[in-house]
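Please read the structure below before turning to the comments.
Complex shown without one protein chain; remaining protein chains in place.
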Amino acid sequence: MRKVVTGLLLAGFLFYVGSLLAGIFLVDAPEQPRIVGSTILAGAEDEAGAANTVTSVVVLYRGFDTLGEVTVLFLAASGIALLFGHAGKAKIKKGNAGPGFILRTGGRLLYPFFFLFGLYVIIHGHLSPGGGFPGGVIVATGFFVALLTGDRVNIPEGWFALCESLAGVGFIGLGLVGLFGEAGSFLAQVFPLGDFGSLVSAGIIPFIYAVIGVKVAAELSGAVGRFYTSDEGETL
Amino acid sequence: MMIPLSIHTILNIGSFGLLVIGLAIIFTKRNLITMVIGLNVADVGANILLVNAGFVKDGTAPIFTTAVGSAQAMSDPVPQALVLTSIVIGFGITALALALIVKLYRRRTTLDVSKIRGLKW
Amino acid sequence: MVNPIMLILIPLLTVFLINLVNIKWPKFSAGLSFLAIALTTGMAFTLLPEVMQAPIEVVIAGTKAPIGINLLIGPLGLMLSLIILVTSLLVSMYSFSYISDERKGMYSGLFLLLIVGSLGMVMTGDIFNLFVFFEILCISSYILVAYQRNEHSLEASIKYLLLGSIGSLFLLISIAILYRGLGTLNIADIAARVGELPPSTRIAAAAFFTIGIGVEAAIFPLNSWLPDAHSSAPSSISAMLSGFVIEVALVVLIKIVFSLFAFAALFWLLAVVGVVSLLIGEFAAYRQENIKRMLAYSSIGQVGLILFALSLGTEAATRAAFLQIINHAAAKSALFLVSGYMIIRTGSYQIADYRGIARRMPVSGFVFFLAVLSLVGVPPLFGFFSKFSIVMAAVSSGSTGATVLTGLVLLGTVVEAAYFIRVLQHFYQREPAKAVTAARSERGAGAESSIEAPIAAMLPVLAFALFLTGGVLLLGSITGLADAAVQDLFARLVSVLA
Partner (left out) sequence: MSYVVLFLMGVLLVAAASILFLKTPIQAVIVMSVVSLMASILFLFIAAPDVAITEAAIGSAMTTIIFVIAIEKTTGSSFNEKGEGDA
């Protein structure tokens, strides 16, 4: 009986929400981006200087959001650290043969390429899709592969913390260059723009994205590694 | 009423469907990990909705290349940047939730919400 | 001139530095975070004269408002920032001795991030930026609630996290709807053009937004996480969460409702919801045996009262609500901080185990007494002026509905007084409970000696108590700031829609 009543109430609620939302969902898309989007697209070459406008939005126009976003990842990483304490060692469990030959060899072959590809994605963030976040994640995945195959058993927590902190300070520092420089606003585009569409261009954007990439890679590697290796609960 | 089935409409309705399914998973499943999965599914729905807010008819990716001139309309880059943020935040929440759940499992040895008194709601 | 963005950047920079310091010298992190908060508080005070003249707009990334992100610090934002900073300055002082385990380095960082999230929420002028800072605030509170890592705190944190994530999902949907309709994210810009939206879109956005922030603001059906979360967090964190976090979420909700979704029906709905939360919170608090749960339920009640006053939509009521926020921040923080050391000393959460504790913790007992009087609204104390002006404003607003709701508010106050008096009776009883006689301080003296909290923890508590008694003398300047904040809020209200 309770289920039926709940179901009816839910159906009524959904119908109401649906009728409200129909006006939003059944409209067609515009031909051009709205005012904010168009302004950003129009100013891509002269203002931000990045061929990938999503990157210039992420790093420059909405860079403050990105600072917050990096902080959220930092929070998640420190939450895991707080809950699990220090990382243990990646060790092979009882009754398990450990990584097999194929995984081990394949992993050893692969993870340098993970790092390389991650770096590529980070560096080309202002030109092509990608950038600090996916690139950092790819690097972290490479680290995890190394951990899985048993090539790395220790998690260099001190180094990760160092990278995290320096990258965070670097991000804010690059922003402050704008604040105390001529532009007078946080995260302003202060460096020369360079050739539009070439690797060395877009002024401050590649630097910030590189810093983000380092930070994301360090945080995720640390967090996932710590999550994977914490063995406090084996004895329950 | 005939609904024009443009890409935009499909995505709007579909993303709302994903949201509803995600919330349904959260409210009907009793395993904590599955509930977090529901959160992720709903998150995907919200992200599609948000990307779709910047959808432009026949728009190309908002990246300037030498091949394509500026003749064709480009999609709005702002919602795409917002979605990047939201994906990362979603990951952060997921990671934290799983860490909490694993920690709780070590105390309670169960993941069933109905067996955990403090989690009844 | 200080750039207001430094208020956010200094704590954030300190978080990263603390992470660095933690590798080798974790014991310095608490001092570092205290210094950062003190510096930020000083900066916020220096901004005061300027903000009273005109709101400061901070442009980020050198792009004007609708394109990029901006911060907008008016009297409202600065008043809330000051509440946040002063409360957390005192609480961080208390934490020096209260948090003493090996993870205190991480505690300091998370504590600062909680402040960063709240400050960002009250200062930002961009709706997506609001979402990001909201997430920082939420996630740091999830972690801090689970700080003690026992079953209760983990369960409370998971529950809070699941509900809070659904809330932020709804917030995101609301942002998507607004962006789809208007193509902009700047709050002032949306407010100027929100009339272009069809009514159904506007209602949908308002509903999603209210539910989204409502989870964090603990308004009535969405507050089931609060008693668990606030009672299982460390007491210093409970003081922060109850003292300003819910209020910040509430004021941000009201600010957005004022500027974007000013429907008369929504105001009425919020007023009724506020009174319902008040009654439910106070009656539930009456039945609690656990002191922290009691305080947490009392917070639900107080937040309901503030929500009621804010959604009356008159200037007098709003000013009264701001005064009540200040009163609640000081009084509830003091209560939680005092109960923190009572719990440590007696090892119990049960009110019954505190019989006669005031004899062995005289200062704590007296501060508890003062804070309770101020929270209930007894004349010479600060709380009297705020509560009295809420009631006066509600009655003088003229409508029958508001008067009926005011009657219910008074009923809630009576219940509140009843359960607090019961607690005080326990405190001042002659026969001490077993837990009290067995209690020892760090110095380990005999059964008759004082088991008062260490002096570093008592100073901030005394500061709160001093404010509650002497705050009346400052009432002039506080009311001046609150008046400016009311003007700031009402300048956003273009017209109330029927």
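Letters A, B and C mark the chains in the order given here, with residues in each chain numbered from 1 onward.
Definition applied: a residue touches a chain if its C-beta (ideal position, glycine included) is under 8 Å from a C-beta of that chain, and two chains touch if they have at least 3 such contacts.
These numbers come from a predicted model, not from an experiment.
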Indicate each shown chain that the hidden chain touches within the full complex. A, B
Out of A:P129, A:P156 or A:G194, point to the residue that touches the absent chain in the complete complex. A:P129
Of A:V137, A:A188, A:I205 or A:A218, which residue touches the hidden chain? A:V137
Touching the unshown chain, chain B contributes residues 5-7, 10-11, 14, 17-18, 21-22, 24-25, 28-29, 31, 33-34, 36-38, 40-41, 44, 47-48, 51-52, 55-56, 59-63, 74-75, 80-81, 83-84, 87-88, 90-91, 94-95, 98-99, 101-102, 105, 111
Touch rule applied to chain A and the missing chain gives residues 52, 54-55, 95-97, 121, 129-131, 133-134, 137-138, 140-141, 144, 220, 224, 227-228, 233
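Keep this in mind: only the chains that are shown with their structure count from here on.
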Taking each chain's C-alpha mean as its centre, the one farthest from chain A: C
Whole-Å gap separating chain B and chain C, where each centre is the average of the chain's CA atoms: 30
Hey, how far is the Cα centre of chain A from the one of chain B, in Å? 16
Touching at least 2 other chains, the residues of chain B are 54, 76, 78, 82, 85, 89, 92-93, 96, 100, 103
Any chance you could list the residues of chain C touching two or more other chains? 128, 132, 135, 139, 142-143, 146, 149, 177, 180, 183, 185
Which positions of chain B touch chain C when the two form their complex? 19, 23, 26, 32, 35, 39, 42-43, 46, 49-50, 52-54, 76, 78-79, 82, 85-86, 89, 92-93, 96-97, 100-101, 103-104, 107-108, 116-119, 121
Quick one: which bits of chain B touch chain A in the complex? Just the residue numbers, please. 3-4, 6-9, 12-13, 16, 20, 54-57, 59, 61-66, 73-78, 80-82, 84-85, 87-89, 91-93, 95-96, 98-100, 102-103, 105-106, 109
Chain A residues touching chain C in their complex are 17, 19-24, 33-37, 39-40, 47, 60-65, 67-69, 71-72, 74-76, 78-79, 81-83, 85, 158, 161-162, 164-166, 168-169, 172, 175-176, 178-179, 183-189
